Structure formats: structure tokens, C-alpha cells
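What follows is a single structure, written as C-alpha cells, with notes after it.
With one protein chain removed, the remaining protein chains of the complex are shown where they sit.
Up next, chain A:
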Amino acid sequence: MPHPLAASSSEEAASELTPSPDLLLPRSFADKDLSLPNGTPVDTSSPASSSSLLNRLQLDDDLDGETRDLFVTVDDPKKHICTMETYITYRVTTKTTRAEFDLPEYSVRRRYQDFDWLRNKLEESQPTHLIPPLPEKFVMKGVVDRFSEEFVETRRKALDKFLKRIADHPVLSFNEHFNVFLTAKDLNVYKKQGMALLSKMGESVKYVTGAYKLRSRPLEFAAIGDYLDTFVLKLGTIDRIAQRIIKEELEYLLELREYGPVYSTWGGLEMELAEPLEGVSACIGNCCTALEELSDDMTEDFLPVLREYILYSESMKNVLKKRDQVQAEYEAKLEAVALKKEDRPKVPADVEKCQDRVECFNADLKADMERWQNNKRQDFRQLLMGMADKNIQYYEKEKNYKYLPSTLLIM
């Protein structure tokens, strides 16, 4: 099964060191079941990790809805009022044919904390992968109403997107924490257990942060980094422009609200002119309604998606940094070995482990980046087309309500 990424990966593997299979370390709990969706076992003898192979093979499948076997939805927000606090829960519904799930369908209730927990767990357990972003955790009380319909709906959409992105990811979707999140009746019980498990994990999951300095980022990753930097800047600019437009639209709306009624007042003074004046007044009123809808839509649908992508890009940049760390550690250890000048030029196991990690990380990251780019393109295409649509609808509404008397034709 040749794949563009497979080729480059094997190039990297064609180095002097060829570790034996037993040096391969499972990098996450998901690697326990190393089999393709159709059940055939995966050859784990290659230097590249099994999960990244899975990654590559399933790259094309993401866009093909028919092979998807896991569907997740977030809906039905409900307010809970308890003695200690008030909070919102969302219903998380899962439909799946995967063997990892005991039942074909699940329906559980989760609150924001739970999503946050899931994300942290994923970041810990899948450090080489890009984890989708969550909507903002903290909202300023008094500035934003945490229980308003608009806020809850915006959040719901973002949480739904979050879970769908994980469900569509060939590696993340098999993560055990994700499974539990979707299925457990009481997540809190599991959370407590999870703490105990964490302490047993040891080195395999722990990645050094900040201890090593990378000399230079390989070109392809440097390119990704540069791209993300510029991308985030441009998104920020678009966010500011969109906000400014909304602000101007609301000020325009304010004036229109005073403008329309004056025509009515005038109509009250007149006889023959009363009809056209009332007509103009009604049109302006209609324009107000349409304009309000437009700016609400932009606030609720457009801006959050934009901001989410900024967060997404920042996450990706962090993953790049982690990758740099892993490479730096490897290079440092390699240097240390070279300097020792021992009699037996045997490569210590831990250096080989490092090299492994670097290669896996690179492969995962590249695969994730490509997926991210594809999704980004689709998401923005949809977002911007949506923005254009809303504006078209606004003008259509306005146009169709314009007052023009039938007598115009006679005149």
C-alpha cells in the first residue's frame, strides 16, 4: 500500500541504526490493538510505528463518509441548579460499529469540565498528535451571560466540533480516555481511577519539556511553523475586521431605528402622502430586522469558528515545539555517545529509543498537518461561503420588502 508519506518515512529509516522489533515501545494505550479496521493484523516490524502506519492508511478514509464507523453528536443543553453551583450539561450521543465499544449506541451527559479533562488526557497520552481546541474555558462573569441561549448554543457547536474532530482522527478516536468519555455513566469514578494509572505510566509517555535546545528545525517543519505564524496573524486581522463590521452594523441599526418612525410621524400629518410615507417607514423597519439577524449570525457563527482556528493553530505550534524537544534530546544524547569514544561502538538502547521517537513524532505530525490542512480548507470554504450567503439573504430580504405602489406603473 504505497503512500507518499510512507516513502519519506522509509527514507528516514534507511539509516545506520536498525532497531530490533522488541525495542519498539507502545506509545499509547491505543496501540494495544494493532489491527486495521478490517481486522488484518499490522506488521509491526517496520521502524515506523504501527499507529503512524494506521494513520497513513486511513488518511483517505477520513473524507469518505461510508467507511466511518463512529458518529458523535453534542446537543440538548440543560441547566442544573445545585446548592454549590449552577452549570450546564450537554448530551453526548455515540453511534458506532467498532469492536472497542460494547454497545452500538450510547447517550451520556457531560459538562464543560469533562471535555476539558478529556482534552488534557489526550494531550498527555497522545503528545505527538494535534488535539483539537476547546472553546474558551473562562468567561468573565458580568460581561458574558454564561447561561444565555446564544452563549450556550455557541459553546455547544464548538464542543460538537471538538468531539467530531477526535472521532474522525484515526489515532485519537481509539484512545481509551475518549472511549470512556463517550460511554461511562459516571465519569467522576473513572477520573479518580485515572489518577492512579497515571503514576504507573512512567517514561514512555513522559516527554521532556524545555530541557534541550534544538539547533535547527528541519526545513519542512520550519515551513510549517512559518506558515502557522502568518496564518494566525491573518486570522487575527480578519477577526478584528469582522468585529468592526458588526460594530458598525449595530450603530447603523441604531440610527435606522430612529429613522423609520419619523416617516410614520410625517405620514400622520398628511393625507395623500400618508401611504407612501408609511410604506417607506415599514421598509426601514424590515431592514432593521434583517440587519439584526445578519449581525447576530456573524457574532454567533462566524467569529467563534475563526477564534477556534486561532486556538487550533496555537496548539499545532505547541506540538511542533514538542517535536523540537524530542529531536533535541535525541541529538544531545547522540552527541554524548560520540564524545565518549568507547571501545565498543554499541549504540545504547535509550538513544535508539530517542531516534524512534523522533521518527514517529515526525510522521504523526506530518500526517496530522496534512489532515489539518484539508479540514482547514473545507472549514474555511464553508465559513466564508456562509458569510457570503448571510449577506445575500440580508439584501434579498431588504429588496423584497421595498415599498413601491402599484400606481408607480401608471405614473
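Here, contacts are C-beta pairs under 8 Å (C-beta built on N, C-alpha and C of every residue); 3 or more make two chains touch, one makes a residue touch a chain; residues count from 1.
Heads up, the rule we're going with is that contacts and distances are computed from a predicted model.
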UniProt protein name of the chain not shown, from "DLRB2 protein", "Probable nucleolar protein 5-2", "Isovaleryl-CoA dehydrogenase, mitochondrial" or "Sorting nexin 4": "Sorting nexin 4"
Option from A:L277, A:A328, A:C354 or A:M369 whose C-beta touches the chain left out: A:L277
Sole residue of A:I245, A:L303, A:L334 or A:V351 that reaches the chain not shown, by the stated touch rule: A:I245
Residue touching the undisplayed chain, where the options are A:N120, A:T289 or A:N391: A:N391
Touch residues of chain A, complete complex, unshown partner: 227, 230-231, 234, 237-238, 241, 244-245, 248-249, 251-252, 254-256, 258-259, 262-263, 265-266, 269-270, 272-273, 276-277, 279-280, 283, 377, 380-381, 384-385, 388-389, 391-392, 394-396, 398-399, 402-405, 408, 411
